[in-house]
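All remarks here apply to the structure that follows.
A single protein chain has been removed from this complex, and every other one stays in its place.
This part shows subunit A:
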């Protein structure tokens, strides 16, 4: 009887293994980031085409186009560095709302007259140490103080802005250090220094996430904290390190921004937390943790930067630009919800 049944069922089941082998890698879970990144590259290409169609006289000039590419990348550099740190935190199951405020504290602290008197190294050291220390405080509050990341970093966002205002005496602090100021205008072999810094941070972030135990642990901690704990990972320590990493990225971004603006002030890097979170999300990072890519986050930042550029060259208002940004975030999350399903699966559900 049982033999009979299986025999009759064979024809019905037969196509299944065939379709599995056909769609093996491309539709597999592992190819999801690649599919998404190709999607984002597609979006970038569409944006460039729109730019070329709307302003042909600009896009006809090769040197302008090269210059424009560097401009877009430079505009993305500081926020890109922050997004790398943010991506780690989100993959690790957290969120960091204090990044903009950390940049402000680090930027302001490194440009006080006292710090500036220690020279370039003193300014860079201060920015990095302040960023890491504030990140550590975030991490300790969350890990050992058992505060929800949203609340802890929200509190830090408010407090750090306050600290920045206190340190700066509510004034814009101009950087008199020409080495720092020159970072933003220096080019090495035709590539702007800021773009090189972004590339180094992104490459470092990629290696750290994909090729080290630290990266694997981050995914494990964010994906399933209990399983990670049972597997022997020190979740608390790891969480502290993730926020410190985010703080480190903020410290680096503070130097980049200070160099670009040749000054720092308490209100600098306003709302960077939202831009960084949005970029990470449209780059395919799950807000609930355990999944995400650095390259995707970078593309997320580039999409925003390219939209800003597109609106600028067409002299369109920033209001419309913000609406478009919002729509892109929603679209990205909608796509994310269907990430495991093929289109046919999607339609067969209805």
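Everything that follows uses one rule, which is that contacts are C-beta pairs under 8 Å (C-beta built on N, C-alpha and C of every residue); 3 or more make two chains touch, one makes a residue touch a chain; residues count from 1.
Assume contacts and distances are computed from a predicted model.
Within the choices "Germination protein GerKB", "Sugar ABC transporter substrate-binding protein", "Monovalent cation/H+ antiporter subunit C" or "Acetyltransferase (GNAT) family protein", the name that UniProt assigns to the complex's undisplayed chain is "Sugar ABC transporter substrate-binding protein". Across A:142, A:261, A:277 or A:301, the residue that sits in touch with the chain not pictured is A:261.
The chain omitted from view is touched by exactly one of A:34, A:50, A:133 or A:274, namely A:133. Note that of A:62, A:114, A:230 or A:334, the residue touching the chain absent from this view is A:114. Summary of contacts with the chain left out: across A:184, A:252, A:276 or A:295, the touching residue is A:184.
Subunit A meets the missing chain through residues 58, 61, 64, 67-68, 71, 74-75, 109, 112-115, 118, 126, 129-130, 133, 136-137, 140, 144, 165, 167-174, 181, 184-185, 257, 260-270, 308-309, 312-315, 317-319.
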